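A single protein chain has been omitted from the complex, and every remaining protein chain is retained in its original position.
To keep things simple, chains are lettered A, B and C as they appear, and every chain counts its residues starting from 1.
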């Protein structure tokens, strides 16, 4: 990492000061303005999701449907402005638009517009709630950020084991589903192999809805074996995740911040860092 | 900690001897009188809760309703006397009244009185059972006290991880609930988004009541995915708590006693302690 | 432990040779005769339990009831003879009769006799299956014995933690059951507090029968909270047992044998032991 003689010398793709400030307010939470912005955003997201929930209840919709509709357009307008602001104040709008949060922010807007054409879709406004993943930063989230990053790392590190495990589970589900379809038959609810597979998953994961249940003795015997198998198999993902988390605990890094690199949009750079460790660009001062 | 030349010199806020003795009987369990008091208290609490349980069964109430009512007033009178005794024999009554046990003791009394105005509330006498948390001391509880304190510490230490986890779960529940409401619709039981969220929690936690079940193929497919997700996700809190308990095990302290400080009402001071390690006040001899 | 000059000098309570041999056949499995006895015993127990199972099925009883009855008396006669043989060949019959296995062996006999007076009780012959715990010795059970002893030790070592945990669970069940009884009421199935507690246990353990389900919005909200709580709480006993088993793994002893002391009836003495480490009596040679 080369050191620039002074932090205020402009690198090649500098943003104008007002865009710089907008960036700090919207994307970061280390300044008072940034923090208030996040509080307000959090409140607006929760309110807008609440309106969609209320609107889905028949009785409430009949009573206040018009108000709900206006509120939904109000929120959508606000969020559209915010989305445009985000696009404006980053150096590489396209990189933001294709990042995870960029996609979530867009999906949070589209349903209301699409609903003009396909009315039922407006309920997908609820996807907006995933924006809340972003505003976790408010609550002293240096710690939160490292906590769920550590969990995320644990999951990623064990993804091969999890994939193997899921594949074996699906095979068992397929074979047992087929056997139960043969044994019980359509008159007992096991009307096709996919339906029997749905029953098998219900049983193996110990959910046990009870909408389909075995009636024959052989069917009940096979079910019992499957229940014991599913019960014991629960130990496997638990063992995988537990040992991985214990491993993570030993390797855990010091808690990062919410400092964000303008070039590659990664966050979590240390307080003393002057350059982004992913792409080498100079970081704005904390 | 400064040492007083003799343990019997009276500090500033001394209690009269009879209040001192009352304190030892009621709040501590290291003397025979204290122990008998706790046994009696335990028995009375269990009996009074048993009366409320019996009173809720239609057949038993018709047969013995009057007797139950009288017993409830008898117990409430006893517990009121005990509560007043507690307030009297501590140095800082307000501190006791606002502590966890102080609030529980008050909530254990109120329902009977409130029931004079709102009859159904008398069932909340059951809250009285939480007083049993206090009388765990009877059963050689030095060990018990440290055991559940260690568990409590484990939970507190991991509260951030648990909070993140619950938030993510609620988001998944909200999004899947919305999708199932769209896919299945009111005619299949998914009458509103909150109802669908209730179904989603039922499924994800593998409880699976079966009062609402998906009927469409797409709905069943989404359910299957959710069941597998919930099944695997169970591994996460287990992993969190397991690794934290293993950590606790390594750091565990030697088992404390039930010695209680008169000033700050904390208990668990070591047998050889002369002063409270929280507030510095002189402890009565063990 | 004092050493006797020669292993064949008779201690005070010696058994006659044939009783000694009977002891080795019945109680130990290190000789061919002992092993065959155990195989035969295992087979007879399984057969007798199978007869009881078959007898409970309406259709099979109508067809073969008489044969079943005769077989049951045949088995009971055999087992009674065996029980008498056990009493005869130990030095302290009373000690055997009051040990765990002694009680199980007696309970395995009584139902058939009691059924002469109370016909339905004959089904408790199934308790006989617990005798199978004894015949695990057949299958290279030095290892088995140490395996489940280690599990038993893990459970005993954590009994305080488990007791606390169960007490707290029962308190939560009581309070939530009371609240749901108030909120939902008898018309929704929550007919009394004990019934609501049954529902609460069903929900917290994620079994979820579905015979009683909440219908009101508030009730469903409380259920959701309880389901999430129960789901997370499952992590606690798992964490307790897991960390204890890891501890046990580190402290595990070398696998013992099935050598049994005549005086105190404990088994598992090492191959080179000459005296019982519990009571000091001289052990018969391996």
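Miscellaneous remarks
Simple rule for what comes next: a residue touches a chain if its C-beta (ideal position, glycine included) is under 8 Å from a C-beta of that chain, and two chains touch if they have at least 3 such contacts.
Model, not experiment: these values are computed from the prediction.
When you scan A:21, A:35, A:64 or A:220 for touch with the missing chain, the hit is A:220.
Listed here are the chain A residues that touch the chain not shown: 160-161, 163-165, 167-168, 171, 174-175, 178-179, 181-182, 186, 191-194, 203, 206-210, 213, 217, 220-221, 223-224, 227-228, 230-232, 234-236, 238-240, 242-243, 246-247. Take chain C: the residues that touch the chain left off the picture are 49, 52-53, 56-58, 120-121, 123-124, 126-127, 129-130, 132-133, 136, 143-144, 147-148, 151, 162, 166, 169, 194-195, 197-198, 201-202, 205-211, 234, 237-238, 240-242, 244-246, 249. By the touch definition given at the top, chain B reaches the unshown chain through residues 206-210, 238, 242.
What we mean here is this: only the chains that are shown with their structure count from here on.
If you average the CA atoms of chain A and of chain C, the two centres end up 47 Å from each other. Look at where the CA atoms of chain A average out and do the same for chain B: the two points lie 34 Å apart.
Multi-chain contact residues of chain A, defined as those touching 2 or more other chains: 206-210, 238, 242.
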